[in-house]
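The complex appears here without one of its protein chains, the remainder shown in place.
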Amino acid sequence: MIQNILNELAADPWGVAGKWFALAPAAVLLLAAAAAVVARNLVRAALALTLSFMALGVLFISLGAEFLGFVQLMVYVGAVAMLIVFAILLTRPDRLRRTATALRGAGPAAGVVIGLVTLGGLLGVISTSPLAAGTKCAPAATAPVARIGEVLMGSHVAALLAVGVLLTAALVGAAILAIEDK
Amino acid sequence: MSEFLETAPVWLKDWVLGLLAGFGVPGWILDLVAAGMVVGTCIGIFLGLFALMSVMERKILARCQNRYGPNRVGPFGLFQPVADGIKMITKEDIVPAAADRVVHFLAPVVMMVPALLVLAILPYGRDLVPVQLDAGILYFFAVGAGTEVAVFMAGWSSNNKYSVIGAMRAIAQMISYEMPLVIAALTAAMVSGSLAPQAIVEAQGPAGFLPGWYVFTPWGFVAALIFYTCALAESNRCPFDLPEGESELVAGHLTEYSGFKYATFFMAEYIGMFAICGLFVTLFLGGWQAPLPALGFVPSWVWFFAKVCAVAGSMVWVRATLPRLRIDHMLGFAWKFLLPMGFVTFLAAACWHYAGRGPAGWLASLAIVGAAYVALSANFSRRFSLERRVYQFSE
Amino acid sequence: MNEQKTSRWSESFAGRLLSGLRFPGAGLVKGLAVTARNFVGSYFEKDRLLTELYPEQRPRLPENSRSFPFLIYDGNDPEAGMRCVSCKICEKECPPQCIYIVQDRDAAGKALKRPRVFNIDISVCMSCQICVEVCPFESIRMDQVFEASSYDRFGSLVLTKRDLLKSNEYYHGIHPTEAAETDARIEADRKKKEAAAAAKAAKAAETAKAAAEKKEAPAA
Partner (left out) sequence: MSVMPPLDSSRTLDVSLGPQHPSTHGVFRMNVTLDGETVVRLQPVFGYLHRNHEKIAETHSYLAAMPYTDRLDYICPITNNWAYALAVEKLAGIEVPERAEYIRVIVGEFTRLQNHAALLGFLAGDLGGWGTALLWAFRLREKILDLFESLTGARMMANYMRFGGCRCDLPVGWLEAARAVVRDAHGQLDELEALLTGNEIILARLQGVGALTGERAINGGFSGPVLRASGVDYDIRKVDRYGIYDRFRFRVPRGTAGDCFDRMMMRLLEARESVGILEQALAGIPEGPVVNPKAKQRGLRPPAGEAYGRIEGPKGELGFYLISDGTDRPYRYRVRPPSLINLTLLEELCIGTKLADVMVILGSIDIVLGEVDR
């Protein structure tokens, strides 16, 4: 087994490196997500979460979906992570300490069980989905940005507007809550 | 001669690769070397610009204030960055006891990475673009979002009241100024029909003997002003240097940094400023386009760097003049003035485009932009009651 | 109720043009214009740049400038020509009390009109020049040496009599007019004293002659 890896490496080092390189962001993603859950200091948990968002963005880019990768980086790392951080900064310091200790005792065991259950569910859905399992995602030819624009504004414009309205409603709701709190 | 200068960088790269290929170096190492050379020159040029800028800024500020500025180290003080560099490296790097050491150490790194990554998509010359992305502008803002995380990490991990207030201000400022920044950039992208920076620069080619830059169109001028203001805010430069407002926050999120970490922040801020100046030049000042076709003999990358240095110089000029905004004015200005103006400019650009880019287009976009400006500034000055006061005197 | 006086800047073309602007961004533009005017001005109008490049350009101190006190001696022998008679008025009057004088005594212990020790601690002295005003013998004046820093805190900041004594010519070098006035005053005092001495001598001569005649008169 080691032998064929070695000669494959000799034949096309760049290809092997590429294959392994593709897994790097996925590994970082899993590690960061785990760190976010386990971290005791809440701010470090938020930063680990931001790292996992970044890793997800890089994963998209390495799989060829550049546009999606950039949007993921911009929206999640730029805005959502900052909102999470703001939430941490603005909440009461005394409440922060209480949530951190809830991890003791039954916490970890329940966590693992729930994790496995969701993993099983996901695998079941993927295997039974009509898409053939073997199809690769869009190969190297990344979909040019213009085509994504046409598709968004063309066939899916209704969905886009609906999402826009939903977001605005959410923002207005949050604003009203915040103002009353003041 | 000018043709040779024009393609000199590309020719040099091919010559080196040819030399290495001659030695029988395997293919994948050649690619690595090519990438390394491009990255090396990019970072080298911008570090050189940073060193030059750190002394030129102090000299321009000094001259505006009728004094000489650094002139002791080297001729006209040009070796001052070397002296600053040595000082920064040799200075003791104090980390506060109660600081969160890991995050405190990572903050400058996370600040430096986006500043350097962002240099990849700027078109420095006719065909001198390190990475040809067709969503280059989006890449610029996506990677630029990392600086907010870094500023927060710096502020929070220093465990110092000034730093936390500085970090909060920095995040609020960067988020609220990212919106108009993106909209102003998208206006130029929309008119040139592509998100790729090199395409935008080609679209600003000379129209007849006049330079076809976007800044000379009505909507382009307003979008350029909005982009310039937001660029000042993104790179935390005066009049938006609230995060490290000296007069009240000592040094904001940078209070607890000293030695080389502070130098890294300082470097990241300057390279970030140059990068956003580069994008401003690409979007509105015609990138490497010569102002007049007759001046075409000058190599294209000279034009690009000349314009970048001019815009950076104007940022220093603004820094010498304007005081700092207060936090509520700064936020109000972004959400209540810049954002609506951005949308209106977007609309004006569309009208300009569909009215045939000729005089009719000019009139339409000028009318829209003018009306919006008058309405918004009237509302703005009414709320701030900036009346001109008259004073009584007594004998 | 009238507006304040107009001035050169607002009469100049740029000033009138800019002050006319009323659109909201006008104030910022005016500020930028003034900064640009200063930036360009600093290259052409030489009187704008006041900075003296200190080590290279020696500062041109005005004549009255003062730093720390020093003692004056006439002639060329510091000890003999010293004007100070250690009357200790300056020691009493000095606000921060930084002058220390010990009167010189000869072998027999009789006080001499000369200080054996005359120290001034220039780390305490605030160069207020009151010692110069109160000195009746014009023997202490303010020097113009301002590079008096030293490495150790105590030793070299206490100037002893040897460091303080400087010649009258040096005094004429740094404060010409004041030195001239002082010399004129000293000259006048000396002449007055001589006249008084001569008058006294003449009077003494007359009384002696009168006494002599009185002695001869009874004898005759």
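We just call them A, B and C in the order they show up, numbering each chain from 1.
Definition applied: a residue touches a chain if its C-beta (ideal position, glycine included) is under 8 Å from a C-beta of that chain, and two chains touch if they have at least 3 such contacts.
For clarity, every value in this text was computed on a predicted model and none was experimentally measured.
Residue C:126 is the one among C:126, C:145, C:180 or C:205 that touches the chain not shown.
From the options B:53, B:88 or B:165, the residue with contact to the unseen chain in the full assembly is B:165. Residue B:241 is the one among B:100, B:148, B:178 or B:241 that touches the chain missing from this view.
Interface note for the absent chain: among C:64, C:123 or C:160, the touching residue is C:64.
Against the chain not shown here, chain B presents residues 61, 64-67, 161-162, 164-165, 238-239, 241-242, 245-250, 319-329, 381, 384-387, 389, 391-395. For chain C, the residues in touch with the chain missing from this view are 4-5, 7-10, 15, 18, 24-28, 30-31, 33-35, 37-38, 48, 50, 61-66, 93-95, 126-130, 133-134, 142, 177.
We take it that only the chains that are shown with their structure count from here on.
Centroids of chain A and chain C (each the mean of its C-alpha atoms) stand 79 Å apart.
Centroids of chain B and chain C (each the mean of its C-alpha atoms) stand 57 Å apart. Of all residues in chain C, none touches two or more other chains. Among all residues of chain B, none touch two or more other chains. Only residues 27-28, 31, 100, 102-103, 133-135, 138-139, 141-146, 148-149, 152-153, 156, 164, 168, 171, 175, 178, 194-195 of chain B touch chain A when the two sit together in their complex.
Taken in their complex, chain C has these residues touching chain B: 1-3, 23-24, 28, 31-32, 34-36, 38-39, 41-43, 48-51, 53.
The touching residues of chain A, when paired with chain B in their complex, are 13-14, 41, 43-44, 47, 50, 54, 57, 66-67, 69-71, 73-74, 77-79, 81-82, 85-86, 89, 144-146.
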